[in-house]
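Note that one protein chain is taken out, while the other chains of the complex remain in position.
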Amino acid sequence: MDQREQDFLEYVQGGGQVEAGDWMPDEYRTRLRKFIEMHGNSELMGVLPEREWILRAPTLQRKLALTAKVQDEVGHAQLIYRVVEDLGKPRDECFDDLISGKSKFHNVFHYPTKTWGDVGVIAWLVDAAAIISQKALLKCSYAPYARIMKKICWEESFHILHGRDVILTLMNGTDDQRELVQEALNRWWGPLMQFHGNPIPADQDPMLVWRIKSQGNDEARQQFLDGYVPQIWELGLTVPDRALRQDEQTRRWQYTEPDWDELKSVVTGHGPKTEDRLDLRRQARENSAWVRSVLLAA
Amino acid sequence: MGALGPPRSLIYEVFRQERKGQAFQHAGSIEAADERFAESYAREQYGRRGESQALWVVARSSILQIDEFVDELNRNYHRVDGYPLKEKLKEARERAGTSRPAVADR
Partner (left out) sequence: MPARADLLLQIADDELILGWRDSEWTGIAPFLEEDVAFSSIAQNEVGHARALYELAARELGTTADELAFDRQPEEYRCSALVELRLPEWERTIARHVLYEQADAERLERLKASDDAEVAGLAAKIDREEVYHRLHAQMWEERLKEEPRFLSALEELRPLVDRRAAHSPALAELWDAMTSVRRSQPAGTRW
């Protein structure tokens, strides 16, 4: 690392932030852009499991809330891809790489949503896991990203409440409805535990070293368990992991080691719904290519 | 979904006013084919929750950025740090035989 890079590293480690036009080390720019791009991809792919249920929402209120939630996610994708574009990679290229499988998106969006129970569990727990990650980006050394994270976190606040409302209504309902929740939880627990990624020592995590994010993977997972296992248990739901417990002294959660092979396989494009969903994106994009041409021509 | 290509790509910067009396702050940017689309999109992206009192939507190409300022000769005469008064005040008090002010200093 040369002196200029060293100075930059010390600057960001001291809490300094940079803007789009500032000089940054190549390594920083590359890692940063890849990280942010994956986030944008995840928001964009995240709408697909949920939008199937917009059509099937069982009350007008749920219909509106779910549509608004998915709309927010599209809005977040827009914010994020604009940041990536200002870092030098146009939106079209991002979509090319997403659809071809060259770039990635988060594991949870590669799985099917089978019931209305999934809709509740996703909004309650998957979004909660995501918000923990997102809060760790609020002080990102790259200021444009930190700024959009503020808007994103603020908008996500209603998503969790909506999720909790759906779940509580189901848990207070019929036996069948309670079963919907438990069954969905059983399926989503594995992906949830993998969501924050495998443990990486702080000094070996480039995201932490460059102050792109302020929390390590394991810490994020512990925070998730701290916040949400009690919420799960208090409703009489069970978590499908017999080893899950909180150490009385250290207050750290112990659990069955998540399946890191599954995580790797899924994010490299082998999830149960990966191909279908990328296909849908590709189709939607092809079908609307003429619209973009028409708008360009004027 | 794609960007409007580089040659005719129109990026609009959006500034929002949270409450009356507050300054407009930069909120983000959108891509749009023209002003009509920009207005529609800015309204939804930055105001669908009624979270903004008002928005300014400006083509990025209309914004003039200035980020280099020159002060080679340290012009401190029009800044507060150009007026270190502690020593002079100490000297003046000693001359007047007053070591402490009768009333608290401003």
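Read from first to last, the chains carry the letters A and B; within each, the first residue is number 1.
Going forward, a residue touches a chain if its C-beta (ideal position, glycine included) is under 8 Å from a C-beta of that chain, and two chains touch if they have at least 3 such contacts.
The model shown is predicted, which means the values in this text are computed figures rather than measured ones.
Only one of the listed residues, A:24, A:48, A:84 or A:108, touches the absent chain: A:48.
Touch with the chain omitted from the figure is made, among A:25, A:75 or A:144, by A:75.
Screening A:116, A:210, A:224 or A:255 for touch with the missing chain picks out A:116.
The chain omitted from view is touched by exactly one of A:174, A:204 or A:250, namely A:174. Interface residues of chain A with the unshown chain, by the touch rule above, are 47-48, 50-51, 54-60, 62-64, 67-68, 70-71, 73-75, 77-78, 81, 116, 166, 169-170, 172-174, 176-177, 280-281, 284, 287-288, 290-292, 294-295, 298.
Although one chain is not displayed, chain B still touches it through residues 1-2, 30-33, 36-37, 40-41, 43-45, 48.
Methods note: only the chains that are shown with their structure count from here on.
Per-chain CA centroids place chain A at a distance of 32 Å from chain B. Taken together, the chain A residues at the contact with chain B in this complex read 21, 44, 71, 75, 78-79, 82, 85-86, 90-92, 95, 147-148, 151, 155, 284-285, 288-289, 292, 295-296, 298. Per the touch definition, chain B reaches chain A in the complex via residues 1-6, 8, 11, 27-31, 33-34, 37, 45, 48-49, 67.
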